[in-house]
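First the structure, which I've put down as structure tokens, then a few questions once you've had a look.
A single protein chain has been omitted from the complex, and every remaining protein chain is retained in its original position.
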Amino acid sequence: MQEIVGMQEIVGMNANETDLLIVGAGPAGMAAAVTARSHGLSVRVVDDQPTPGGQIWRGIETVAATPRLARLGEAYRAGAEKAAAFRACGALYEPDSQLWQIEPGFRAFLTREGQARRVAARAIILATGAQERPAPFPGWTLPGVLTVGAAQILLKTANSVPSSPVWIAGCGPLPLLYMTQLLAAGGTIAGFLDTMPRGRIGAALRHLPQGLGRLGDLAKGLLWSLALKRAGFPIIRHVAELRAAGEGRLESLHYRTQEGREGEVAAEVLLIHEGVVPSIHVPLALGCAVSWHAGQHCYVPELDGWGETSQANVFVAGDGAGIGGAEAAEPRGRIAALRVAARLGRLGEGSADAAARTERARLARALALRPFLDALYAPRPQVFAPVDETLVCRCEEVTAGELRARAVQGRPGPNQIKAFTRAGMGPCQGRQCGYTMAHIIAAAQQRPVGEVGFQRIRPPLKPVTLGELASLDEREPAA
Amino acid sequence: MRPDIIVIGGGTVGAAIAYGLARTRHQVLLLDGDDGDFRAARANFGLVWLQGKGLGMPAYQALTRGSIALWRGFRDELEAEAGIELCYEQNGGLAFCLGEAGFEKRRLELLRLHNQGGEGEPDWEMLDRPALERLLPKVTLGPDVTGASFGRHDGHANPLRLLAALHGALARHGGSLRHRARVERIEPAGRDFRLVLDGETLVAPRIVIAAGLGSPALARQVGLEVPLHPERGQVLVTERLEPFLPLPASGLRQTGEGTVMIGATKEHTGFDASTTADAAARLSRKTVEIVPALAKARLVRQWAGLRIMTPDGYPIYAQSQSHPGAFVALCHSGVTLAAFHAEALAGAIAAGILPESLSPFHQRRFDVPQAA
Partner (left out) sequence: MFRKLHDPGAQAVTVLIDGQPVIAELGESVAAVLLRQPEAWSRTTPVSQSPRAPYCMMGVCFECLVEVDGLGSVQGCLTPVRNGMRIARQQGPRRLSACRKLSACRKLSA
């Protein structure tokens, strides 16, 4: 463990330097900021959104003042006071900021309003949350196909709903929640293509005993399901394969169930969701070790009990540490902040331990139902094995077939395949193709996917203009 | 099947040699390292380049010239065999000059190099700013650009496609390729070499060590001391843009895909292949000095590679005296020299003897003299 107490005299303090840099102003980032501030740390929070709240509480400050708040549900409403506490905590909050590189030391580079800057910090908490799991199928790049999460963001931030009855496909709590919210808002649903495979409930039940303390959550899910059934739109179970078609935009949708039942329907908007995965680009770019989480089918950073990664003084909190939802994100954020406060000498080790015990108990409660949910909503196998014609890399337009063909020639790894096919070389930096590519390699080479690894993440984390870069002067402290 | 020749190193150098050997009906096995190894081949800038190269080493000038003369034919065959376009263009290449002094300095450098070779008419010329503007009608040059040197034989290709094509064509000719096959040890065994990998042993009567920075440890086991050091090169690449730069330049080229490559730094930072924002800023500043409109282009990726540098910067081609049948091939111009590696060098290795013309590249030039 690297000792950084006493560095203060050496580095000095200025506006560009704080004790702690928090990346992301969602539940974990805000909770970490509040805790760190309460122990007197100087804190900078950077976030690419214009207002605090992360994805779960997107737009909460605006919506809280409107009647729309009621129909978005209790969990959303809870964000209002969290955002207020965060605003009041005294952290230096920089919204609309794109973080594009972090160098050891730490020096972080960000762009805000077209201006690139460098800031320094002694410790970092990455609270960058999660993204929806890419689930490629033929036609998923057509205008009209969006994620369920995207539609929910449109509802929260722009009060917008699909203009015609919408098809929703997928699996997980989010489609159920969104459909409930959509109906409450006056939207209409053409049908739900439930992609949960047959027999999942049985498989998930063995994880139920440890989640019994969370019966309330289970009841909530059940209520959503019942309400949706009453709404009367078609629900098609065990959908295994999807295909979207149209000239320049989505026009029709074809599905096939596990039992071989097929259907083709006209569609203008299709929303898809196959769960969420931690956002791991920043930890990967920083060289933090990650390992495969078999239950959640994704990589998670290797963390100690405080959320510290294999890189000293780099912490991960929130869904970026493994999917746990907002209730798990907050204690994780506070635990990491306690450790940083202790490291910097603002809090005794004993006090940090005691405070962390309470938070860890909260975390355990929040995660109790997770294994059940993970098993229940595990992605169907087709998500990882799209048919050959599917564009896997949306940016560089590389198909599953091309990746498969490459994967058998000498059994190369993901970086070699990226070099040869350009998959992962576009602006999204593999955020949409990385996992699919790993699964295709694993299947073709008969290796466990966890052993294949993820593409190397290169800077910048977000594309930055050469002009912004050219204006960075390394010799002088940034203004 | 037992291979005739094992090439250690699946980068551009090793792959070109293996491809060349496979074409001459040798049973070739190409061993590539791990996915995360230092890989200069995946960091390459992609120039097929002559101008400015070879000061103090006329043999290198000749070698480069010879390889470039072979490149079109090499490209044609390789593309046909692998079904991959290399995007090779040979319409000449530029080195931009900033300020009057920069222009004059470049002219003198090239003149000195030309006089060293003493061969016929120059194959380069200095272009003043108006001449350069005529050559680049879609580019508005920065105010400090005074002109450029123009090399007639220069060009560029897609280095990743070259590597993919070499791997593909090798297979087409019956050669084998194995990624993630790291050679841990080489044991001379009679006239054969036993290569010890994790969990298995391979045997061949002839081996080629082209393992980049991993080569010294392997070469030592067959009696060859090859002094190498890494030189870091950082490269930037932008989003795809409409074609605007018809010719490649030293440090700035637009690829067939439309991306703009910018680079590369030359840094001595040991075996550290990380990138730095400082380098990105410096490279960006230099680029917008030359083409100001690029200030609005977005950087999509920055990477670093480690060049395989010898003490004099020139290649090493040698056969072991103590262990005949073991060769080393090391250089940092794997793309320019690919045609030479696939043709002449592979032929010589197949014949079992390197020609006298390659003697300036033997690693013994670095040996400390034993006696006066």
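The letters A and B name the chains in turn, as written, and every chain counts its residues from 1.
Note that in this section contacts are C-beta pairs under 8 Å (C-beta built on N, C-alpha and C of every residue); 3 or more make two chains touch, one makes a residue touch a chain.
The shown structure was predicted, so the numbers you read here are calculated from the model rather than taken from an experiment.
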item: Missing chain: touched chains present in the view; value: A, B
item: Sole contact to the chain not displayed, among A:S163, A:S291 or A:T358; value: A:S163
item: Candidate in contact with the missing chain, chosen from A:G144, A:G211, A:G324 or A:P379; value: A:G144
item: Option touching the unshown chain, where A:C395, A:I417 or A:M437 are the choices; value: A:C395
item: Absent-chain interface as seen on subunit A, which is shown; value: 48-50, 55, 62, 96, 98, 113-115, 131-132, 141, 143-147, 149-151, 153-154, 157-163, 185-186, 248-249, 268-269, 279, 394-397, 426-428, 431-432, 462-463, 465, 467-468, 470-471
item: Positions on subunit B where the hidden chain makes contact; value: 138, 140, 142-143, 239-242, 244, 258, 288-289, 291-298
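Keep in mind that, in the parts below, only the chains that are shown with their structure count from here on.
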item: Averaged-CA centre spacing for the pair subunit B and subunit A, given as whole angstrom; value: 40
item: Touch list for subunit B against partner subunit A, complex; value: 10, 32, 34-36, 39, 42, 160-161, 163-164, 167-168, 171, 177-180, 236, 238-239, 257, 262, 275-278, 280-282, 284-285, 287-288, 294-303
item: Contact footprint of subunit B on subunit A as seen in their complex; value: 101, 103, 107, 109, 118, 409-416, 419-420, 422, 425-427, 429, 453, 456, 458-460, 463-467, 469-470, 472-474
